[in-house]
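Complex shown without one protein chain; remaining protein chains in place.
Right, chain A next:
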Amino acid sequence: MNYFPDEVVEHVFDFITSHKDRNSVSLVCKSWYKIERYSRQRVFIGNCYSITPQRLIARFPGLKSLTLKGKPHFADFNLVPHDWGGFVDPWIKALAKSRIGLEELRLKRMVVSDDSLELLSKSFPNFKSLVLVSCEGFTTDGVAAIAANCRFLRELDLQENEVEDHRGHWLSCFPESCTSLVSLNFACLKGEINLASLERLVARSPNLKSLRLNRMVPLDTLQKLLMRAPQLVDLGIGSYVDDPSSEVFSKLKTVIQLCNSIRSLSGFLEVAPCCMSAIYPICENLTFLNLSYAPGLQGNDLTKLVQHCRKLQRLWILDCIGDKGLGVVASTCKELQELRVFPSDPFDAGNAAVTEEGLVLISSGCPKLNSLLYFCHQMTNAALITVAKNCTNFIRFRLCILDPVKADPVTNQPLDEGFGAIVRSNKSLKRLSLSGLLTDQVFLYIGMYAKKLEMLSIAFAGDSNKGMLYVLNGCKKLRKLEIRDCPFGDVALLEDMGKYETMRSLWMSSCEVTLGACKILAKKMPSLNLEIINESEQLEFSLDDRLLVDKMYLYRTLVGHRKDKPEYVLLL
């Protein structure tokens, strides 16, 4: 019953900002649905194939900010072939034709073309913010269009995209009248840029808070930029190489001391360790430090630096820091919440850079730890059990042992007990990635204890269908399940088909699912799209239901089969 006029309800809804809450609110009654949809400005679409742009536009005419995700997560690891999909073009075209006053677009794992970027830049006069993460398909020409045409651009954030660099003058395309930039991140671009243009751009951007440079920006330019922008909060350094006795370097040391707003530091894409001491004065205030793209820094350099970072909350680092270095982190960074340790040499198991010891040290020194991504060479149950005792606040726990089926090296046992301890003591766990030698037992534990789990990634684990069934039956909040190289098959897949309607997606590759089972599932559940990706020059699909399916991607959708699938995808 609605006793308030619509405007009042709408005003109340203004305070409801999370997507989940707004979605819930819209389900209460017709009246609230209507009010909510007219007042909604931000929409998040986790799978671009779950809905069409036309329906989005029809429902939310006031849309200002759109977030879209395209390819499934395992596409990051080359498991999804090229041209599979995730094209943003139809979205931009549809939005451009409509009356939507788009201001913000955030894309992840999508294919973006220069034409799309140009259309985007010309269609929305109030466009303010473009964030592209792990996208591909565009060149610096597209970036130039954004720079040239978006008169009120505040944010241009390119993260880890594969961009063809035409060494054009995209940066010079920002008109002199553009003074609104707040955030500029072009660290992933490989080519040279016009340094003088960059200096002028920074000089006329008084609101600039975040600046991440690429490798082609040398230290002397960095010094000049910092002079112009001492108000920066987030800095990504490109090239950091110089002679410490040079005049330029001493100027840099002076100017860095003025930059006391910097809380986030990243980059060092090219680095001379002897220059790192200039950074120490700003380390005191850092809350985020990302050195995961700085292989030029050795363990000692990293340790020395980290010792100054007492307020650090998030640390992304390479494993050359070593267990000892992690010990230094543990004793220095008491506020640490998130740690990511990446392998500096993914294919060479030679130097055991970090092991279970480093993780144990971190867990005992950093009580606030809630998010972990840890690549290591080995792990023991004992260590995981200790970590589980020390840390009970994990929201994200991702462990990657580089040898995919490695047992506990001390006991030769699978790591079931270790991971079991983790899920038992971390009741808020939302995301989990497993590795190492694992049997069905670990899945029993996950199903029993990981009640809040939303995303689970499994590789080379389990013994039988039971493993997958434990998870499907026990994890009520599961939204994304991705599995590769596990002995899970038809029985597990078909046990509870309705479950998949409560999830965003299921990925299974190199498992034991047959074509026949896929057909059954697809037929029973029209609200799901079941895609079979078959890259080998294989036989016609109608051949044999007993055929094992190489890659299967299942997702819920409101709009049926997609029209843009490549030839090697079979939609059942």
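To be clear about the criterion, a residue touches a chain if its C-beta (ideal position, glycine included) is under 8 Å from a C-beta of that chain, and two chains touch if they have at least 3 such contacts; residues count from 1.
FYI, contacts and distances are computed from a predicted model.
Hidden from the displayed complex is a chain whose UniProt protein name, among "Auxin-responsive protein", "Cytosolic Fe-S cluster assembly factor nubp2", "Alkyl transferase" or "Exportin-2", is "Auxin-responsive protein". The chain not shown here is touched by just one of A:60, A:170, A:186 or A:293, and that residue is A:293.
Here the missing chain is touched by one residue of A:193, A:256, A:402 or A:442, and it is A:402. Shown as candidates are A:31, A:246, A:277 or A:527; the residue that touches the absent chain is A:246.
Residues of chain A that touch the chain left out of the display are 74, 76-79, 134, 160-162, 188, 220, 241-248, 272, 274, 292-293, 295-296, 342-347, 349, 375, 400, 402-407, 412-414, 433, 437, 439, 457, 459-460, 462-464, 484-487, 489-491, 494-497, 510-512, 514, 536, 538, 544, 546-548, 550.
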